[in-house]
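Below you'll find the structure I mean.
And now, chain A:
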Amino acid sequence: MTALLMRDLALAIRAGGGFGLGLAFFLIVTVLVPFGVGPDPALLSRIAPGILWVGALLACLLSLDRLLALDWEDGSLDLLATAPLPLEGMLSVKALSHWIVTGLPLVLAAPVLGVLLNLPGPGYLWLTVSLALGTPALSVIGTFGAALTVGLKRGGLLLSLLVLPLYVPTLIFGAEVARRGAEGLDVATPLLMLAGISAGVIALLPFASAAVLRVNLR
Partner candidate 1 sequence: MMPDLGKYAETVLSAYAASIVLLVAIVVLTLLRGRRVRAEMERIEEKAGRDG
Partner candidate 2 sequence: MSLWEYANPKKFLATSERVLPFFWVSAGLCLVVGLVWGFFFTPDDFRQGSTVKIIYLHVPSAMMAINAWVMMLLASLIWLIRRHHVSALAARAAAPVGVVMTLIALVTGAIWGQPMWGTWWAWDPRLTSFLILFLFYLGYVALWEAIENPDTAADLTSVLCLVGSVFAVLSRYAVNFWNQGLHQGATLSLDKEENISDVFYFPLLVCIAGFVLLFIALVLYRTGTEIRARRIKALRLRERAAA
């Protein structure tokens, strides 16, 4: 298991900076929005938490299609499936490495990008907290989507289509925490829900992912 994790991280670093790229995409989405909606600071600061969450989500999403596809194309996935390693464990490790490569940098960078969108003062803490709690769920759900669509040509867009509705609850609670945080309101309820979703998803979804992957490999 650690071997797999280390390999995936090594691959991400070798491949011209897996770390940097997810981040860069997040940055660019946040930068594009002011170009799109215009530079009014009051407006930007109102939409900042939401846009940052949507940006983080899209950054996660974009990197999903390579989560299993590369291993599938070069045959590693077949070989891993015959290895003495439960598929559930393997997929959890995959999700973890996806999170380390994509989610974690997003969590760390979000406050910095908040500045670009004029995020109000108290928002920074809660934005970070909500992303830290929510992005693991995004990675795990994404792994499920990737397992569903592995091996389909042009699976990329189908993957987005399947995964996005699954992302909605996480997004709503995550953005709600960030928004309430930014406005100085109470965040306890959405925070609990967010944590609940993450915990549930991390505990249960890998089983579904493994079942689906097994079907896809045969």
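Inclusion criterion for the candidates: all candidates are chains of the complex that A comes from, given by their letters.
Here is the rule we go by: contacts are C-beta pairs under 8 Å (C-beta built on N, C-alpha and C of every residue); 3 or more make two chains touch, one makes a residue touch a chain; residues count from 1.
Since the model is a prediction, treat every value here as computed from it, not as a measurement.
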item	value
Result, touching chain for chain A in the complex among 1 or 2	2
For the chain A and candidate 2 complex, residues of the former touching the latter	144, 148-149, 152, 155, 158, 161-162, 164-166, 168-169, 172-173, 176, 189-190, 193, 197, 205, 208, 211-212, 215-216, 218
